[in-house]
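One chain of protein is taken out of this complex; the other chains stay put.
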Amino acid sequence: MLPITPYHYLVLSAALFMIGVMGVMVRRNIIIIFMSIELMLNAVNINLAVFSQQLQNAAGQVFAIFVIAVAAAEAAVGLGIILAFYRNKETLNIDEINILKW
Amino acid sequence: MLEAVVFYTLAAFILGFGVLVVTARNTVHSVLFLVANFLCVAVVFVMLAAEFLAIIQVLVYAGGIVVLYLFVVMLVNLKRPPEAPLDTRRQSRAGFVLAAVLLAELSAILVYTAGRPAPAPVPGPAVAAGTGNTEAVGMLLYTDYLVPFEVASMLLLVAMVGAIILARKDV
Amino acid sequence: MIETFVVPILKILVLLNAVLVSVTFMTLLERKIIAWVQVRLGPMRVGPHGVLQPIADAVKLLLKEDITPSRADKWVFTLAPIVSMVPALIAFAVIPFDREASFFGYRIPLYIADINVGLLYIVSITSIGIYGIILAGYASNSKFPLLAGLRASAQLVSYEIAVTMMLVSLVVNAGTLSMVGIVEAQLQQGVWYAFLQPVAFVVLFIGGLAETNRAPFDLPEAEQELTGGFHTEYSGMRFALFFLAEYANMIVVSAVATTLFLGGWLRPFPGVEALWLLDYVPGWLWFFLKTFAFIYIFMWIRATLPRYRYDQLMRLGWKVLIPLGIVNLVITATLKVLL
Partner (left out) sequence: MFDTSELVINMGPQHPSTHGVLRVVLRLDGERVIDCDIVIGYLHRGIEKLCEHRDWAQIVLITDRMDYVSAATNNLGYVETVEKLMSVEVPARARYIRTILSELQRIASHCLWLGTHAMDIGAMTVFLYAFRERELVLDLFEEYCGARLTYNSMRIGGLPLDIPPGWDRKVRAFCDILESKVPEYEELLTQNRIWRDRTRGIGVIGGEEAVALGLSGPVLRGSGVPRDIRKDEPYAAYADFEFDVPVGAAGDTYDRYLVRMEEFRQSMRIIRQAIDGLPEGPIMGKVPRLIKPPAGEAYHAIESPKGELGYFIVSDGKSNTPYRFRVRPPSFCNLQALPRLIKGHLVSDVVALIGSIDIVVGEVDR
């Protein structure tokens, strides 16, 4: 086994990102799509942490913390919208959430 | 050696749980795999000497955001059967293709840069020996990144108000 | 080799066993204490004064049929008790019982790890424990547990905010996040933080009651309303795990409160030289005495107070404790800057 370099982490991050993209594209359940977005954000966070360590600069971690804060805001509002929507339409399928009016 | 073992195990778990999040038939299981995934990512952060980030990851992501997801899924799941896992129409095939293209692009970047020397360290704030990175992160947050920090707090406040308004019955 | 592997593993084994055994006997302790409050005797049949009752209970629960409801989500149903038990146990990793003790010539610190984010570690680990209750509520596929699960998630998430807020003002005083560091800071400043931060202390105690689902905040398992709450559908050992997790959490909260506010292994009035006689009592004994006092108060409260209602609980959390936390934090920080 080779020593673990930042490239290993980057590949891991890319693969995780890819899984997230796949989830967004393939799944139709809006909650799953939200979770796939969270996966992608996590992949980004891994990247930031790796670069932070590589460059000996904590700013990368600060960015990761901002990402988490934004993810929290996104989850709160997004799930609020989902619930409000679900109350009216009784569906979570994103294909049926395409009319922007009800 | 130990690092390699831990890394590969973690990587396997992270990717495995990631795939399960996307493919699980039951949304609640999906959320659970997401939690497991986040916990593994937190361990990766510890390996990268970012303890504070790891803790925040567990506290905010696993302990806060995903609880919210679970909450919503439980409420929504009360009445309906789980949906079919994958969309069988063309769209899903297109999704696979697009994702593969993106993967190819990213790996191309990696391959392209693989031979180059690693960039030199950028001097950050001085980290006193033995105190870990919590102080460093805190220092940065409250000095250089004070404005973004305040903006983030405003964002959270607005999100909170928005969520409360959205969740009200009489929208 | 011995230093890096054998000693920590031994410590972990000893601690795990100690926690599990004390958790088992805490069930007896609670029954006895409540019985005495209620002018009863409590368990008396198994062993002298019922001291073997926990063992009898454990055997009974182990031998009982372990029922999984047919419409339950089997995997999650099995996972839930484990998820609630594990965080309670691993939280002990950073709790310092004493500075160090000597065994056969070795000077061994009486804690498993002293990480520099120890306090945050505990907060984050306990936030994972919520999943056990929510998942149990969901997986049972039954209405009472579901209601309990919803109650629990809302309750725990909101009280966590208040407690964390208070911990922040404590950290402002201590200047460190390490559990050992916090105790040392109390030694240096010569005062228990319970006297320096009385508001934080009280709120942490109330929040601790809420986070361990103890009376008067035991809504998720309110027997009279929800017929047992989230563990209605559980039986046998899985039920026992929930029970043990609750008690283990109680120990964690008590131990954390002791470390943070009552000076951990320090003797009372660590700054007063005149009480040097107290230094002869070993530190870990002080620690256990203080922790026990906390646990006793937990049980005492359970025997005395009625139960809050869900909306009152949320009101208390959001409209009293959290604003109190913010005010306390602002005052602490201001004083810290000015002084």
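Per-chain residue numbering starts at 1, and chain names A, B and C are given in the order in which the chains are listed.
Here is the rule we use: a contact is a pair of C-beta atoms (placed from the backbone, for glycine too) under 8 Å apart; a residue touches a chain by one contact, two chains touch by 3 or more.
Just so we're clear, the structure is a prediction, and the values are computed from it rather than from any experiment.
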Residue among C:Leu20, C:Leu61, C:Ala303 or C:Ile326 touching the omitted chain: C:Ala303
Residue touching the undisplayed chain, where the options are A:Phe34, A:Phe51 or A:Tyr86: A:Tyr86
Sole residue of C:Phe77, C:Tyr111, C:Tyr131 or C:Phe144 that reaches the chain not shown, by the stated touch rule: C:Phe144
From B:Ala11, B:Val58, B:Val72 or B:Leu140, residue that would touch the chain that is not displayed: B:Val72
Residue, one of C:Met26, C:Ala154 or C:Ile322, that touches the chain absent here: C:Ala154
Residues of chain C (touch criterion as defined above) contacting the omitted chain: 34, 37-40, 143-144, 147, 151, 154, 215-216, 218-219, 222-227, 303-312
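One rule holds in what follows: only the chains that are shown with their structure count from here on.
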Two chains joined by the most C-beta pairs in contact, as defined above: A-B
Computed distance of Cα centres, chain B from chain A, in Å: 6
Rounded Å distance, chain A centre to chain C centre (Cα mean): 33
Multi-partner residues of chain C (at least 2 other chains): none
Per-residue multi-chain contacts in chain B, two or more chains: 52, 56, 64, 71, 75
In the complex with chain C, residue positions of chain B that touch it: 26, 28-29, 32, 35, 39, 51-52, 55-56, 58-59, 62-64, 67, 70-71, 74-75, 77-78, 131-132, 134
List of chain B residues in touch with chain A within their complex: 1, 3-5, 7-8, 11, 14-15, 18-19, 21-22, 27, 30-31, 34, 37-38, 41, 44-45, 48-50, 52-53, 56-57, 60-61, 64-65, 68-69, 71-73, 75-76, 80, 83, 85-87, 91-92, 94-96, 98-99, 102-103, 106-107, 110, 114, 118-119, 121-125, 127, 133, 136-137, 139-141, 144-145, 148-149, 152, 155-156, 158-160, 162-167, 171
Partner chain B, residues of chain A touching it in the complex: 1-4, 6-12, 14-29, 31-32, 34-36, 38-39, 42, 45-46, 49-50, 52-59, 61-62, 64-66, 68-77, 79-84, 86, 90, 92-93, 95
